[in-house]
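For this view, one protein chain was removed and the others were kept in their places.
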Amino acid sequence: MIPTNYFLILSVVLFVLGAIAFFVKRDLVTQFMSIEIMLNAANLAFITLARSANSADGQIIVFFIITVAAAEAAIGLAIILLIFRQKKTIKSEDIKLMKG
Amino acid sequence: MTEIFWLIPFIPAASTLILAVFGKKLPKKYVSFQACFAVFASFVISAISAVGLLQTAHGNYPLVKNLFSWIQAGSFQVNLSLMFDPLSAVMALVVSGVGFIIHVYSVGYMADDEGYTRYFTYLNLFTFSMLILVMASNLVLMFVGWEGVGLCSYLLIGFWFEKHSAANAGKKAFIVNRIGDTGFLLGILFIFIHIGSAEFTAINEAISGGAISVGLATLIAILLFVGATGKSAQIPLYVWLPDAMEGPTPVSALIHAATMVTAGVYMVCRMNLLYTLSETAAQVVALVGAITAVYAATMALTQNDIKRVLAYSTISQIGYMFIGCGVGAYAAGMFHLYTHAFFKSLLFLAAGSIMHALSGEINMKKMGGLRKYLPLTYPTFLIGAIAIAGVPFFSGFFSKDAILTRAFAQGQYSAFYYFIWGLGIMGAVLTALYMFRLVFLTFHGEERLDPEVKKHIHESPKVMTIPLVILAFFSVGAGYIGLPVVLGKKLNFFGKFLEPVIKEVKEVHLSIQTEWMLIAIATFVAFLGIFIAYVFYIRSPLIPRNLATRFPTIYKLMFNKYYVDEIYNAVFVKPTIKWSKIIYDNFDLKVIDGAVNGTATATGFAGKILSYFQSGLIKDYGLIFLLGVIIFLAYLLF
Partner (left out) sequence: MGYFLFFLLAALTVGAVLGMIISKNQAYNAIFLILAFACMGGLFALLEAPFIAVVQIIIYAGAIMVLFIFVVMMINVRSGIPAEKKKWTIYLSLVIAVVLIIELILSIKGAFTLPVSTAIIKAGPTDLGRLLFTKYLYHFEITSILIIAALVGAIVLVKKKEKE
């Protein structure tokens, strides 16, 4: 049996990598991908803890997260597509309509 | 079947909602059908529930339906709960029954009005509020209904708001009522402070348990009565009611004669234990009622506006109801309320029918001899007049007699009540006099019609005359459920019905001879009044004119309504406006506006600074979010 903390540390590392990727990358699609990575890191933590708590509820939550992520991806990509059509760019620096 | 009583107010409420939202798109026919049907349904349920009450054992009163807890803060709790007991039953029946008839009448009366749907929306809303008022199981919810009917009254008085006088009359009614409501609210607060609950059952228990001293009871009772004088148009707050006649006539009949203005009487009857406990307060009620009864009657004598005469008559008759409450005859007061609802709404509707026939003419000086043109309006109006004048065998006689008999009987305890009785008798003469003055000037004598008006004269359509006939029937027959005690106690069915709610503390007995004598006096004064009117306005019309010229001061005083409006204007309205102006100029413009503008400037400045952080770049927001997470985690860890 692989210890719980191995998985948890892997989950932490993946999460931080996702966050950094979001910060470092400059195109919207890849930034969106890094969000998916963070979500997956959370999923990993859920399933790990579900195993150690000997309960199936954690897996159910992951199931819901995946569903919500699918919905989110559909909407998010639609928005990105729209932005690209209107602005002809997906560089996140070029999109600052909300500048105060 | 009585459990469904809580539906009574909510059917008109639902109808109001539908009319308010979809009203503009609905056809007129459907609007009238729905509005009338909603009130009729309420009436049917009221009737079923009332029959159910008769079969319920007395101990099971009142039926209470707690819908939900409305306000809860510490020990302060108010439920939205409805109650059904004989007192509520009588009121609910009157409101929905008379209300239904008036709704039907309005279909004809308002047929050509542009605001047809708006009118019925308001009317349904009024029915709902009034039913909430009479069925509330606590003072706070009752106050909600109380304000609700006030609002509807305002809306309906100012129904033709493009007319300046109508808009002003609405405002006047609203403001005068606010003054009374202040007293009413203070009374509720005192009850809350000293009893801890506004539920009627709890209040009654506390009062009969001796939790309230007589002094406190007097204070509360008088504060509540101040509210009643506002809503029920008694001295000194009666001034709004005559002006309220600016509204459509069916509204005057429903709100300003039959139901809303009697809310004060209902409230006093509802709190009857309080008024029984405090004799002072009861005497105040009786005195105000008696003085108003006579005072308003004198003003009715000189008015030429047919609706205003009826308005003063209403004030006077409500005075009688308060006499009944003040002398301890709550059942009789309620009885007069109940009979008055029929004959007064009949009189108003008949007056409306006259106006309808005469293209809106309301000046009696321009009528006369209408008897032959209005073959249905005339007899019904006459029946109403006879009933209100107190001629035996008509409903008004029984109720008025019950009140005056009780007042006289109370004279055993204090001569004060003989005085009240005397005023009552005087008022009765005047009532018969002004009512028959109205009848004679309108329907008899020479024609004084405008030739232009005369061309278009016509009897009203059936939808208006049938309600008149129904009301006329009740104006005669409604009294027979409360026959005088002298004919046998069992025959006073009305009093028996109300007994569980109204605890008659002092039993008063009069000898049979005295009672018959009182009945004879009441009969005599009614006929006396009619006779005087006959002499004055048919036989020798010169007498009133001579009287007016011989006593010009008195006549002018009465004709100008004792200049009360002018006095109020000079004493209260003008100084208020003046001081408001001073405060507006100095405080509102400088301090409050300054503070508001200052806040706005400061906010704008802060916003400008903060907007530098809003780069619009999603990455920056992500970075700040991440930093926030780091700080938050650090806080949790260390």
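The first chain written gets the first letter, and so on, giving A and B; residue counts start at 1 in each chain.
The working rule: a residue touches a chain if its C-beta (ideal position, glycine included) is under 8 Å from a C-beta of that chain, and two chains touch if they have at least 3 such contacts.
This one's a predicted model, so the numbers in the text were calculated from it and none came from an experiment.
Of the residues in chain B, those that touch the hidden partner chain are 623, 626-627, 629-630, 633-634, 636-637. Mapped onto chain A, the interface with the missing chain covers residues 1-10, 12-21, 23-27, 29-30, 32-34, 36-37, 40, 43-45, 47-57, 59-60, 62-64, 66-75, 77-82, 84-86, 90-91.
The rule is short, and it goes like this: only the chains that are shown with their structure count from here on.
The geometric centre of chain A is 67 Å away from that of chain B, both derived from CA atoms. Of all residues in chain B, only 610-619, 622-623, 626 touch chain A in the complex they form. Interface residues of chain A facing chain B in the complex, by the touch rule stated above, are 19, 22-23, 26, 31, 92-93, 95-100.
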